[in-house]
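Removed from the display is one protein chain of the complex; every other protein chain stays in position.
Chain nomenclature is as follows: A, B and C, assigned in order of appearance, with residue numbering initiated at 1 for each chain independently.
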Amino acid sequence: MTLARRIVAEGLGTALLLAVVVGSGIMAERLASGNVAIALLANAIATGAGLIALILMLGPISGAHFNPVVTLSEAWQGNVAGREVLPYMAVQVIGAFAGVAAAHGMFGEPLFFASQHVRTGPAQWWSEGVATFGLIAVIIGTSRSRPAVTPFAVAAYIVAAYWFTSSTSFANPAVTLARAATDTFAGIRPADAPGFIVAQLAGAAAASALFCWLYPAPRQPVAASLDALKTADYH
Amino acid sequence: MTLARRIVAEGLGTALLLAVVVGSGIMAERLASGNVAIALLANAIATGAGLIALILMLGPISGAHFNPVVTLSEAWQGNVAGREVLPYMAVQVIGAFAGVAAAHGMFGEPLFFASQHVRTGPAQWWSEGVATFGLIAVIIGTSRSRPAVTPFAVAAYIVAAYWFTSSTSFANPAVTLARAATDTFAGIRPADAPGFIVAQLAGAAAASALFCWLYPAPRQPVAASLDALKTADYH
Amino acid sequence: MTLARRIVAEGLGTALLLAVVVGSGIMAERLASGNVAIALLANAIATGAGLIALILMLGPISGAHFNPVVTLSEAWQGNVAGREVLPYMAVQVIGAFAGVAAAHGMFGEPLFFASQHVRTGPAQWWSEGVATFGLIAVIIGTSRSRPAVTPFAVAAYIVAAYWFTSSTSFANPAVTLARAATDTFAGIRPADAPGFIVAQLAGAAAASALFCWLYPAPRQPVAASLDALKTADYH
Partner (left out) sequence: MTLARRIVAEGLGTALLLAVVVGSGIMAERLASGNVAIALLANAIATGAGLIALILMLGPISGAHFNPVVTLSEAWQGNVAGREVLPYMAVQVIGAFAGVAAAHGMFGEPLFFASQHVRTGPAQWWSEGVATFGLIAVIIGTSRSRPAVTPFAVAAYIVAAYWFTSSTSFANPAVTLARAATDTFAGIRPADAPGFIVAQLAGAAAASALFCWLYPAPRQPVAASLDALKTADYH
């Protein structure tokens, strides 16, 4: 795939991911009559289901990272060329903000408005560290052994992580920045974003190191393995 | 497969899809004690689960479009013969109304009665455009790379789309027309249907153009690929 | 597989299916604080998840019918020997009652007690007919084209059918008889069971006829195809 196609895929996929996360959060909060558990359950199921669709639909083009720490981890493993890291990360952030605006348009909200949702403190930073550790672990663990199941494993993990972390598991710096621009269910106060992002980087680094030791030898050269992923079907 | 079998499959599948959407909406609203979030969650899960079953059970015969914009997009890509477009679309609309009547029969409602549910305005039209863009994107993206996962990707996408759009994502002109004939949870006022359908056509056209650029070269000739889909199993 | 193993598998599987249906119904009703939508959602998700596990775990031995109308339909198609129909159906009924007793034991209820839950009338009979039509359609449609997905398609269908039918979709005469012996969430008044069973037989017959026309030519001889199902894995 050409870089142009891959960049478009990363931007589009991250935009749709944010539209799902923010849009389903708005819908859930409006309908849930104040029962936050029902709102979060709908938000989590919508996000997991959306991830399955988005990763399956764009993974063969760009790898479907939609997440700067995933791109950094893949580059560190040698699966993404160094010169492509910045374009990937830039378009992920741009796409994330575009997705927030798209969701706001669907629900009659202003394009952007800063969140006032406080999310800070050691318990939430620890949560983001664990959440991102788990996400990178799932990606490396499954893509080195059976890449065809990675989309399902990632989506299932995120559904769990919405519930088992006190931060509801952002686990993604581009998502974190863009969610600072929505004062709705999924928002985070801009001042709290840096703490989340630092924790995410730490968790991703730990998982990358540990899982490259746990899964030392890909069954095939990395390039061939990636190529298989990109054109894989089940026949 | 003969055209007769394919037409029967499209009509039956669209009828069962509407029975699931409308029937589960009636059941959900009756049981939910006024909590619309719980009703929509049940409605979304039932629809997604039903889609998995219906696409797996009829996809090998007709492609399991159940949706005129899917048929138009497939025809534009050269995957459906031009002379089959009208029969497909006609039976989809007929099947959709039959499904609404079947659901009404299961819940003791009149065969048809016009909806009074207002669904209009730019936010909902934008929602329908985005929703249909995403649906066609999922179908083209997965069926050109790994057709065996398309049923799961489509169902997961629709579950997400019930929640991340303010219109709850009809994304289907036949469904839109038939849902105008039910004054229950899933209904839409007949006067509002044309706005939805225009938005759906626009979204489908945009996705068809973009995703044929993103996935330019099917790995095999289209006819062979379709044939593989129709008889695919996982061995 | 020997007939002894297959009979044990059918009995055990039907027992566990009833334990899931009845047990999760009791748990759901006790916890749901009177919100029947939440109770039915939990009941449906538990049943669908249980079906995935049970069909995957026992399908390679006995076909995992757990349902007399499935056995009758398979026998009519020539996939089950005529002399095995009665043993299959007998052990399904015995297993179903054992499963109800097992569930009652888990929740401190008497072994059996007749249901007082009224489920009757044309709307519910029509529901049972449609529900069983759909179940047999899913089984024939998927097992003739891609048998590896049948367990997932059947489970997904049942989740949808709990919601889109007014009867909550028993779709199984053995299940219907045994659920008459539990005066809990999942029960049915004994006097109402015959109406359900007649509707189930009619729906199953219609689906068997239609889907044997829709899928006329199995890709391989039936015996080989069944054998493939029984030892199938995804490699």
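Side notes on the structure shown:
The rule we apply is simple: contacts are C-beta pairs under 8 Å (C-beta built on N, C-alpha and C of every residue); 3 or more make two chains touch, one makes a residue touch a chain.
Predicted model only: the values in this text are computed from it and were never measured.
The absent chain, not drawn in this view, touches the displayed chains A, C throughout the complex. When the omitted chain is restored, the residue from A:V22, A:V130 or A:A193 that touches it is A:V130. Only one residue in the set A:M1, A:A75 or A:A160 touches the chain that does not appear here, and it is A:A160.
Residues of chain C in contact with the chain left out of this view: 5, 8-9, 12, 16, 19-20, 22-24, 27-28, 31-33, 35, 38-39, 41-43, 45-50, 52-53, 56-58, 60-61, 102-103, 105-108, 148, 155, 230-235. The chain not shown here touches chain A at positions 34-38, 40-41, 44-45, 48, 123-124, 126-127, 130, 134, 137-138, 141-142, 145-149, 152-154, 156-157, 159-160, 162-167, 210, 213-215, 219, 228, 232, 234.
What we mean here is this: only the chains that are shown with their structure count from here on.
If you sketch which chains touch which, the chains link end to end in a single open path, with no loop closing it. Shown for chain B are the residues in touch with two or more other chains, namely 35, 38, 41, 45, 148, 232, 234.
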